[in-house]
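A single protein chain has been removed from this complex, and every other one stays in its place.
Every chain is named by a letter (A and B) in the order it is written, and numbering of its residues begins at 1.
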Amino acid sequence: MDLIFDWFRVLYQETGINLPFLYDEYDRNRMVDGFLTTIRLSLVCLFFSVIIGVIGAWLQGSGFKWTRRIVNGYIQLFRNTPPLVQLYFFYFAIGTLLPRVENDWGGQSPILGSFAWAAISLSFFAGAFNVEIFRSGIEAVPRSTVEAAEALGFSKLQIYRDITLPLAFRVVLPALNNNLVNLVKTTTLAYAIAVPEMLYEANQIWSDNVNVTEMMIFLLLAYFVLVGVLVGAMNRWERAMKIPGYG
Amino acid sequence: MNCKTDLPVMLPVSKPEPEPFCGLRAWHILPLALLAIFGPSLAFAQSDEGVLSPLAVLMNWAPLLLKGFIFNLVISVSAMALGTVVGAMLGLGQISLIPAVRGGSWFVTQFFRNAPWLVLLFFAMFLLPFEIDLFGLKIPFPDWLKAILGLSLPVMANVSEIVRGAVNSLPSGQWEAAESLAYTRLQTLWLIILPQCVKRMLPPWMNLYSILTMATVLASIVGVSEVMTLTGQALASEGGRPELLAPFYGFVLLLFFVYCYPIARFTVRLEKKFAVIG
Partner (left out) sequence: MRRKHLITIAASLVVSALSFTTAMADVLETIKERGTLIVGVKADYKPYGFLDPSGAVIGIEPDLARDVADKLGVDVEYVPVVSSNRMQFLEQGKIDLMIATMTDRPDRREVVLIPDPNYYSSGTNILALKSLGLTEWEDLRGKPVCGIQGAFYNKATSQNFGAEIVAFKGTAEAYSALKAGNCAAFVYDDSAIVAKTNDPEWADYEMPLQTIDDAPWGLAVALGEENFAQMMSDMIVDWHKTGRILELETKWGVENTPFAKAMHEEYK
């Protein structure tokens, strides 16, 4: 392993192609941490945005006019403003209004750090799209199916959980996957509030080493592979979950 | 879009009908949003005497921020125009009969669709030269032009997919009928297929524009003097007073909402209008 790393140091000395995250231990650790943070942030946001979508779609079917209106307001607000500004607004504006806690270095720090705010903000952003996606799926479930379930004595929650949602989920999977792939790409925005994800770490490295070109190409390839793997997995899943004869 | 059978297995997916925003008409939103943003600032206003209230400070900077926002719109329109033209060609390349063109177009489309917008923007920013020497004529490449190019890359890839999707969504009978009438492939595409596609492409295209407009703030991260950059600099000039952050970023949110929300409503209306019955 060290042999390979050393080879890249030689590569730099010989050709000027500088890939310090391969031969410099400090930079390598940063890059690996960045990659893991991107993955972690993506997973957390994927999870919560789907939860928000499911709950939001359920609330949208509620009988209360105001519940529907609030959900709608949320969707329109988050869909029609830039996610970067949302992130800033959450982190700098709302973050400072929250109560503070004593931290381990004797100061007062906000309850939520930059990672948490990035996760919250991006989940809400992607969640706004997911609500609409799930709702379109729920509408695709025929009334008669729900009525049949009612006749069998299912409760409202049971119908949503056991009948409507599983059917709707399969219908909306392509749209949902598309949105989730977008979400993974959007995690790069967390860079702006100094969440140490891949882009942030790459930026630190090119600031220190003045090797923008190499880092840029590496980043493009890294995301191409990361998103490519995700798209491939999602497509397989779509095929496996497909409802025969539909669509 | 309702099925007429009694026992459908599954209904076709429909776009949800948008309710008016909290039951309000579009113009209601402006005063409400203003209140939401400036309300808290008004509370602050009473506390200090020597220092300007956050609202007054924001009013001071608002003209400059508005100028920055107009610059965002210029970037978005230019990037959209550029991306659409190149993307349309790429999309047609994806349905070409020549395998090499098809494969190449597919790869370029996928590559730029999979890369995050921000990374592409960084790419354009740092790797494009400051000027191009073309036959002795020096063409300058200022920052904003690079931002436009950087943002038009993902637009291009998405437009390419929209074109491909729209063409593929037409029943193959259209192609076969045209062929039997002795149209050439180019004629079929130009006279029969594409005119029908325009309707299908318009709503997703407008969605894309909306997304692009919201992505223009990314240019701030690479140093273009658009609204977010100016907001940051204004905040720095005011000495980083924390109570200014909410009104300033809120103001930027408001600017985008006022611009993008009507576009979103209009898109939904178009979708409904163009929806094919059955």
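For this structure, a couple of remarks:
We adopt the following convention: a contact is a pair of C-beta atoms (placed from the backbone, for glycine too) under 8 Å apart; a residue touches a chain by one contact, two chains touch by 3 or more.
Every value quoted in this text rests on a predicted model; they were computed, and no experiment measured them.
Remark: the omitted chain is touched by one listed residue; of B:Ile193, B:Leu230 or B:Ala264 this is B:Leu230. Note that of B:Val74, B:Leu170 or B:Val268, the residue touching the chain absent from this view is B:Val74.
By the touch rule set out above, chain A reaches the unshown chain at residues 26, 92, 95-96, 100, 103, 105-110, 113-114, 192-194, 200, 203-204, 207-208, 210, 212.
If you put the missing chain back, the residues of chain B touching it would be 60-61, 63-64, 67-68, 70-71, 74, 126, 129-131, 138, 140, 142-144, 220-225, 229-230, 232-237, 239-242, 245.
In this text, only the chains that are shown with their structure count from here on.
In whole angstrom, the spacing between the mean C-alpha positions of chain A and chain B is 19. On the chain B side of its complex with chain A, the touching residues are 6-16, 18-19, 21-23, 110-111, 114-120, 122-123, 126-127, 210, 213-218, 220-221, 228, 242, 245-246, 249-250, 252-253, 256-257, 260-261, 264. Taken together, the chain A residues at the contact with chain B in this complex read 60, 65, 68-70, 72-73, 76-77, 79-86, 88-89, 92-94, 96-97, 132, 135-137, 139-142, 144, 167, 171-172, 175, 181, 185-189, 191-192, 199, 212-213, 216, 219-220, 223-224, 227-228, 231, 243, 245-246.
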